[in-house]
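The complex is shown incomplete by one protein chain, all other protein chains being positioned as in the whole.
== subunit A ==
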């Protein structure tokens, strides 16, 4: 069976969920061969094997952390040369997309970004994309070279599918461009203890209607009662009430959870672009005319300061 390269997104050996979803999709088109780079690369092997990786190619070198993107492209290209895969799949993070795109140029292949589904077709893999703020669903394929496809989080279930997952060291020679952009400092983002926004099954978001940084405690309390991640609209972020890393929308994170709860958010097109593919959408807004109500499965027209705490209490008491 054809091999499919899967680029592994991990933090010090802890594999992030979108990569496990990619393994599910990769198995529909061939045998997944994972590529894990940087510190902790080998530590990813057990998890990857459990989810279907037949092989895990690993490499570590200071270049991966000290310079931007290109060293990882060099390594992925080395893996590509070693394997001759039928397709290359990469998680749709900002960095993942850049790595995929540069590889595509080098191997003279077309690229599809932000796929939300993938199936095998007569002429190669067929990718589903959700475009124009989720107003349209397209199906596309790559007609030249080895398909390079980046896939959004929450696009496939994580499934156990034990495979050999034999670790092999990948020999990488770095290109001249590899050291072009130096990372002179790095500040890790502080963990909040809540689920990762793009991976969470439930996201609770607040907007301008929350009216102040201190009031975000109301949103956080609801999120914690549901085990959810916290999101924010750009209006709330621009006002300095919540960090930009929590922004949902076109220029923030794009989320696709089972449940999205928007409070005090009007539903501007740029916000919708980042959440419209959520399975179930709920909104609390005091304005019955707010466009967000066009999207909802359930909406409450009311003051979030009344409705949200009552909901939180009710969730807590039902969960016992």
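In the analysis below, contacts are C-beta pairs under 8 Å (C-beta built on N, C-alpha and C of every residue); 3 or more make two chains touch, one makes a residue touch a chain; residues count from 1.
By definition in this document, contacts and distances are computed from a predicted model.
With the options "Iron ABC transporter permease", "Electron transfer flavoprotein subunit beta", "Probable sugar-binding periplasmic protein" or "Cytochrome d ubiquinol oxidase subunit II" in hand, the undepicted chain maps to the protein name "Electron transfer flavoprotein subunit beta" (source: UniProt).
Of the candidate positions A:39, A:239 or A:259, contact with the hidden chain is made by A:259. Note that of A:177, A:192 or A:211, the residue touching the chain absent from this view is A:177. Residues touching the missing chain, restricted to subunit A, are 11, 68-70, 73, 93-95, 97-98, 100-102, 104-106, 109-114, 126, 130-145, 177, 180-189, 202, 226, 234, 244-245, 250-251, 258-259, 269-270, 273, 280-282, 284, 288, 293-303, 306-315, 318-319 (touch as defined at the top).
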